[in-house]
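Let me begin by handing over the structure; questions about it come next.
One protein chain is absent from this view; the other protein chains keep their places.
Our next item is subunit A:
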Amino acid sequence: MQGSTRRMSVMTDVHRRFLQLLMTHGVLEEWDVKRLQRHCYKVHDRNATVDKLEDFINNINSVLESLYIEIKRGVTEDDGRPIYALVNLATTSISKMATDFAENELDLFRKALELIIDSETGFGSSTNILNLVDQLKGKKMRKKEAEQVLQKFVQNKWLIEKEGEFTLHGRAILEMEQYIRETYPDAVKICNICHSLLIQGQSCETCGIRMHLPCVAKYFQSNAEPRCPHCNDYWPHEIPKVFDPEKERESGVSKSNKKSLRSRQH
């Protein structure tokens, strides 16, 4: 494919502005990333053809390589939205949180993380997490405080909360996957299809293999009789729909932009 030929990596102001804006947002959905890219071209290089996003990002990544940083693409576990974030490759990346949080707060996160990884559903209940406050390193933390800290994690996009239960934000998975796999090699779950870290997903009731919801959606797309890829037993769960960015925009569901919907540009 033409896209794979590596050109001389050159950083221009288009790329720099893109990086600045991506960094400011922390994590972005693919549609927003594309819009951002077009915006950067518009500002700095009106007449140039907009690079294919993948090439554009590979270009930037080859320059960032020596900084042990890259723009990484992932997919949200619950509904399969593609997301992008700037991640550190070198460190464990929990150190990214380390300068924002106190020792006991970091330990709280670690406890929540362990509960989430060990759980069957990929969620740790608020009650169970809060019950661990006595075991935290550092300054003593009361449950009330811990509740606030958990909310801080949510605001900073490390955790997601759903009905009193917590799981990892897509961004956290992007940043910490390597670290989690290294730290919890036995407890960690892996998707049978994409072989990446799995926090939430569906599992076969017979042989126990697991798949991400978006992976299930893709794998069983238009398959009337879904069967487990491993043991061939009937797949008992509801098959989710494949994420369709076009449909999202048309129905105005995209929560990232409430302003006027742009018409398709490609």
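Everything below uses one rule, namely that a contact is a pair of C-beta atoms (placed from the backbone, for glycine too) under 8 Å apart; a residue touches a chain by one contact, two chains touch by 3 or more; residues count from 1.
Rule of thumb we're sticking to: contacts and distances are computed from a predicted model.
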- Message: As a check of understanding, state which of "MMS19 nucleotide excision repair protein", "MAGE family member B18", "Cytochrome c oxidase subunit" or "Dihydroxyacetone phosphate acyltransferase" is the UniProt name of the chain not shown.
- Response: "MAGE family member B18"
- Message: Which candidate, A:His39, A:Lys152, A:Lys218 or A:His237, sits in contact with the chain we can't see?
- Response: A:His39
- Item | Sole residue of A:Ile57, A:Leu106, A:Ile160 or A:Cys228 that reaches the chain not shown, by the stated touch rule | A:Leu106
- Looking at the whole complex, which of A:Arg16, A:Lys52 or A:Lys247 touches the chain that is not displayed? A:Arg16
- Item | Residue ranges of subunit A at the interface with the undisplayed chain | 10-13, 16-17, 19-21, 23-26, 32, 35-36, 39, 44, 63-69, 86, 88, 90-92, 94-100, 102-103, 106, 109-110, 137-138, 183, 256-257, 259
